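A protein chain is absent from this complex, but the other protein chains hold their places.
Entry: chain A
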Amino acid sequence: MDISELLTIAEHERTMRRPTCIRCCTALGCQSAGSLSLKQRLEEAVAEVDRTDIEVIGVGCMGMCGHGPLVRVDPDGVLYEHVHAADAPSIVAALDGGDATAPRGDPQHPFFTLQKRIVLENSGIIDPERIESYIAAGGYQALYCVLHDMTPAEVIDVVTRSGLRGRGGAGYPTGLKWATVAKSHGDRKYVVCNADEGDPGAFMDRSIIESDPHKILEGMAIAAYAVGADQGYVYVRAEYPLAIQRLQRAIAQARRLGLLGAQIFDAGFTFRIDIRVGAGAFVCGEETALMASIEGRRGQPRPRPPYPAESGLWGRPTLINNVETFANIPPIIRNGAEWFAAIGAEHSKGTKVFALTGKIRHTGLIEVPMGVTLRQIVEEMGGGVPEGRVKAVQTGGPSGGCIPAALLDTPVDYESLQRVGSIMGSGGMVVMDDATNMVDVAHFYMEFCKDESCGKCIPCRAGTAQMLHMLNLIRSGQATAADLARLEQLCIMVKETSLCGLGQSAPNPVLSTMKYFREEYEAFVRDEGLAG
């Protein structure tokens, strides 16, 4: 494969396009609402009217998953929501005037217009099952450019200057991580994509893979060239069969075209990617546990240093990044570091994909520039709470915290969220309304962390169990004010002494709810005078 062949594929794909395109979402959310049979009915309906100027294509997530199945008719951009298979003929008929039986969606809704799509640029537009569709959207050109026109050091320089920070949770500067791996010595190096996504309430990574799998592969290949790796792994959780299937297909297609494997773009660069399927352990998202799991062992974290960048898989230098981090790479290479650095907030460049869920009118996936406020996301884009009021927004999953409604004007960037006692995390954003009790929420997360603690170190193993016990005491009305103080102390102890991020952050949901919703804890507390 050389660049002219790549461009020929892109050109061919573009000339094959029909003037009218009916796009039907085939990502998990819409599939579970019946979008596969809907797509089939649309194809049949087009065949019935014998129109060769219309095509039906299966695409990835369009974002408003809660209103699915979604169908969009382009080039006019007419959006239909809650579409049933029975609506298919009327959607095709509506192309000649008339009304379709499916409800119309509003493409001008802030949910769509306030987004800035970089990671999701192809999501809901291209067919994730066909590599040609990705190539026609400019795919693999960044990889070509990197292999032929840039040295590894130049690639790392671009990533560094872009200001991109890891999207897996901690926000570590990506360029710095790449540079460390590049400098490390080893007979082999590895690139790992962390697609474990164990945070309940988060589905960004799944959606990115299901909607645009080649982008991850291209991002990983660019990274591999930059750090000097020849083998990559995508660690995906077993709960995501559709994502695994699309990724497998994408890898096979890329290999067939010589975009993965030996001698990619005839540049003397070799890179293979294999998939490793997780087996249902949240802690395996932690990088050292993830590596143990890839090696076929129990996914238990180990102390760092040494960091994976120096000693990772099988003791060799290993670059681990999150799905969304890799997905940012091709656009950064294509458009340049300055372009990316101009988007977002001061210390948080670019965009962030959020899974907007919970008690909110429009649930789904959004990508916004860093720095927009929680209020814009929740009230404008998400349309607010259907009944009642927003009480809190939970970000960062079990490692994060609950931000009260009074702080909705907080901008979403790494530092601001940390300042209000939560974190960016991987991008789960769960909206809670008045009906939600915050002690219950803390209990919910603690139960999660207790179940998911790998048990290796005592502060976390015993601490999460004890904190859960105390939360149960509180909820059953048997705790005193002194117990609240003890719970707080325990939180701090577990935070400071646990070995890995799971234990270190497990107290966060408790601490943040105790800080902002103290009265809800106190409402459960027994009158001191009766104690004894």
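Here is the rule we go by: a residue touches a chain if its C-beta (ideal position, glycine included) is under 8 Å from a C-beta of that chain, and two chains touch if they have at least 3 such contacts; residues count from 1.
Throughout what follows, contacts and distances are computed from a predicted model.
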Quiz item: Out of "Heme exporter protein B", "Transcriptional regulatory protein", "Tryptophan synthase beta chain" or "NADH dehydrogenase (Ubiquinone) 24 kDa subunit", what name does the UniProt record list for the absent chain?
Solution: "NADH dehydrogenase (Ubiquinone) 24 kDa subunit"
Quiz item: In the full complex, which of A:9, A:260, A:432 or A:471 touches the chain missing from this view?
Solution: A:432
Quiz item: Which of these touches the unseen chain: A:13, A:127, A:197 or A:379?
Solution: A:197
Quiz item: Of A:80, A:240 or A:340, which sits in contact with the chain we cannot see?
Solution: A:240
Self-check item: Residue of A:148, A:183, A:298 or A:518 touching the missing chain in the full complex
Solution: A:298
Self-check item: Absent chain, residues of chain A that touch it
Solution: 28-29, 32-33, 65-66, 68, 197-203, 206-207, 238-240, 276-282, 293-300, 355, 357-359, 363-365, 394, 397, 428, 430-432, 436, 441, 444-445, 448, 451-452, 454
